[in-house]
Each structure stands twice: as structure tokens, then as C-alpha cells.
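Notes follow once the structure below has been shown.
For this view, one protein chain was removed and the others were kept in their places.
Up next, subunit A:
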Amino acid sequence: MLLSLPALHLQTSEYHPLFQLPHGRLGPWCSPTGSPAPLSCETGCGEGSWILVCRLLVPTQVSLLSMEEDIDTRKINNSFLRDHSYATEADIISTVEFNHTGELLATGDKGGRVVIFQREQESKNQVHRRGEYNVYSTFQSHEPEFDYLKSLEIEEKINKIRWLPQQNAAYFLLSTNDKTVKLWKVSERDKRPEGYNLKDEEGRLRDPATITTLRVPVLRPMDLMVEATPRRVFANAHTYHINSISVNSDYETYMSADDLRINLWNFEITNQSFNIVDIKPANMEELTEVITAAEFHPHHCNSFVYSSSKGTIRLCDMRASALCDRHSKFFEEPEDPSNRSFFSEIISSISDVKFSHSGRYIMTRDYLTVKVWDLNMENRPIETYQVHDYLRSKLCSLYENDCIFDKFECVWNGSDSVIMTGSYNNFFRMFDRNTKRDVTLEASRENSKPRAILKPRKVCVGGKRRKDEISVDSLDFSKKILHTAWHPSENIIAVAATNNLYIFQDKVN
């Protein structure tokens, strides 16, 4: 049973019991004809049912092993960790990201570790196992550091991971903590040379006098080993905390953004970066706004956007000037006077900004809503979706317990037809932009059996609470879904809930 232990063990495909797909059973979100949606991203969320594929726990113990040892990490994940049954704060997942093909899924956690999962290969015998992800590689990306000058500890928590597009057999990703960005190369080794003349099978040197014949070493297959090596370290360029990194479409440069500045890097050059945005006021007393997120345009290598704590988005063109302090476009929605309160600014603070895959739209997440903007229209968003409007009357309490400062992320699906974001109580929400339907789902052990269809949740906002509804006061605000990811071309999503990673996919008949 997948969920039997609170253990820090990794469920691989070998341990997944066989669950029968509920053939012929349709969830409430199936299409009206009664047939389940095809596994294509065109259908959007309203037409499909979501099932849990697997729940993965970050394998803490693997990181204790030296990466230099010739150990098969896959073997370890199958058997090594079963007996460990604790989860620490270091295991809290802080970022999730699919690579460009969706074959790999990377997570970063508070302990500075990166865990990469790989999709199970499709096979004729076990076609229903497709969509499951197993651990591929684990490495310690960042260590805690101490800034002696300021007497401050620099957290090793991984704030963001971004993949580079694959250009050869190896995989490359950028990972960053508050201060330092690193480029990691993840590569496989499945052959090793055997038949040395001067070394024996165990690697000990042989006495040359005992050698009577010569042989040519040959490459023999070995158990797959995945190794991660840091190829570049981009350090000492940020005074404030890095909140975003974004790879440019030229694949030669990337940017890193902190609270007040954005820097442009070349992948090959680590001792220099160009500052392209600087909003630090000459007098820090005049500071009223910080940068909260930034991203490059998916196709135009000269354009990028950055969002602010005041709910504004600026589109900048690097061709215009070296320092992009003057925006090309400025996106801001006028404040709704009927909703005005002391907390208006805090809840308007944008926690995430994402370009659509088409490059035509941007999506922003603030505390209560997700908004879609057309790049051609600056004065208001074209779509606004309420994530959890029932919290509007609770803002005072949420301010008190600091939940109002939580930073939720948002993601597009592959075809830009559905958007997804997280909420509290381990809920996450999907909005279909075409049908205007939305759904609330829950990522929790108690409520999802593997391969069973996820039941939509509903929050009761007042009056009589129906049987399956949850009242606002019963919501658990310590269980927040801040990080989610959507497969680039299929309806597979990854949802991070504290130290658990849930992978759901659209039901396949």
C-alpha cells in the first residue's frame, strides 16, 4: 500500500501495487459524451479527471552517501531507505520544475538538495505504469554559508531551479539559493573500462614484472550511474535575496533577480554579470517597492518582465538601453474602490509571473487571484480568477499569522488553455480559460488512493455546510501548496505539499 508508512522511503515502480483503473467509471469532470478525455493537453482540465500517479518523498538518506563512490543510486532508492521514518524541515520542497521534454522533474528543498525524478519508460507489459516518476539523481546543490562580514548565515534553501534545453546526452540545470546560482551537469554512465594492464580488477596496481601479456581494455556495460557535477558557480553578484532565475531563449544568457536588482549572465562567464535593472533608491528611506519575480520572454531574447510588491508588471526591452530602468510597458490594474482596505497593497503584491508558452500573455499571482494579461493591453488584465476569495474576510487574521505574505506560484499547461495554482489546506486550483470551469483538488495522503480519481473539493463560505464541504474555519493554513509544475506537453502535474511530491495525471482509459 503506497501510503502505509510515514516513512521516508521511496516508492518505486516495483513497490507500487497493481491498482485497477476504474474502467467505465466517469468522474464529474468528464466530457458530456461520457468518454474520458484523451491524453492530450488540448482538452484542458474541465474535461478530464485527475488521478494520483505516485506520491514521492525526498530521500534524505541518499545525500549522506558520497557522490564519488561507485554506487548505483537506483539500487539504493529501491531498497535502502525503507526503514527511515522521519521527515525534517530540511525536506520541505521549495521548488518544482519539469524539464523541456517532461522526461525529468527536479525538486529543490530547504536543505539545499536537488532531487531529479525520471519518467518511467513505457513498456508493453506495464502500460499503466507510464506516468510514474522514479528518482534519477540526488545531489547537494547548496550548503549553508556564513557571511563573515555581516555575521549572517546564508540559507541553503533552493529558491528556484530552471532547466536548460537539452543539447547533448547530458542534462543541465540552474539552481539558486538566496545568493548564489549554480549550473549543474547531470550525466549518465553505463559503461566502464575493464581489462587494464597495470591495474587488477579491484584497482590495485600490478607489479609490472608480473605482466607477461598485453591486452586492450574494453568498455563493458555497468549498472547505470547518474552523476551530477557543478560546472559553473555564479556568486557574489547579489546583495539581496535572489527570488527568480530565467534562462533566455538564446540559451547563452540567463538572468537572476533579487529584491532590488536584476543581473544578466553569460553561462560561460562566472566572474562578471551585467546589471540590467536597479530599483534601489539613492536613499533607502524612500524604498517602497521591491522586485518579486522576473522572467524572460519565451521567444524574444531581448524582452523580459518583472513584477513588484505593488502589484505592477514591467516589460523591458534590453535593446533600448543597457540599464532597463525605464520600462517599455507597464501593467497595472486600477484598484477596486469597493475592495479597498489596509491590506490592499499586501494582497496586490505579485508572488509569481509567468509568460504563456505562446509568449502572447503573462499570468500573475497575487494573494487572492490569478490574472492573465495580454501583452498588448496594459491597463487591466483580460482574465481574473478568484483562487480563494473566502479569505477576503479573514485578511486581518492572515496578516497576524503572516500567512498573507505567503508566495504562491502559478503555472500554465502546455497549450496555455489551463492555469493552475495552489492554496491552503493542501488544495490546489485549476482554471480552464476556454470553458471557464474551475476545480479544486486536494493533495493529501488521507484523501488520495493511487489511481483513484481525485474528488473535487469545495469550501463552504457560509450558511449551511453540505456533507463534503469544508468550512473556512476548518482550513489548515499550515498546509500550503506554494509550488506546482505542469508537464510541457501532457496532462501530468507535480504538486509539492511540504515534503511530499504528488504527481497526478489525467485519467487514461
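As a convention for this text, a contact is a pair of C-beta atoms (placed from the backbone, for glycine too) under 8 Å apart; a residue touches a chain by one contact, two chains touch by 3 or more; residues count from 1.
Keep this in mind: contacts and distances are computed from a predicted model.
Visitor: Name the omitted chain as UniProt records it, choosing among "Ribonuclease P/MRP protein subunit POP5", "SERTA domain-containing protein 1", "Proteasome subunit beta" or "Immediate early response 2b".
Guide: So the chain that does not appear here would be "SERTA domain-containing protein 1", according to UniProt.
Visitor: Among A:123, A:338 or A:376, exactly one should touch the missing chain; which is it?
Guide: Of the candidates A:123, A:338 or A:376, A:338 is in touch with the missing chain.
Visitor: Among A:88, A:275, A:288 or A:321, which residue is in touch with the absent chain?
Guide: A:288
Visitor: By the contact definition given up top, give the residues of subunit A that touch the hidden chain.
Guide: On the subunit A side, contact with the omitted chain comes from 150-153, 240-241, 259-260, 283-285, 287-290, 292, 309, 337-346, 349, 392-394, 396-397, 399-403, 405, 425, 473-478.
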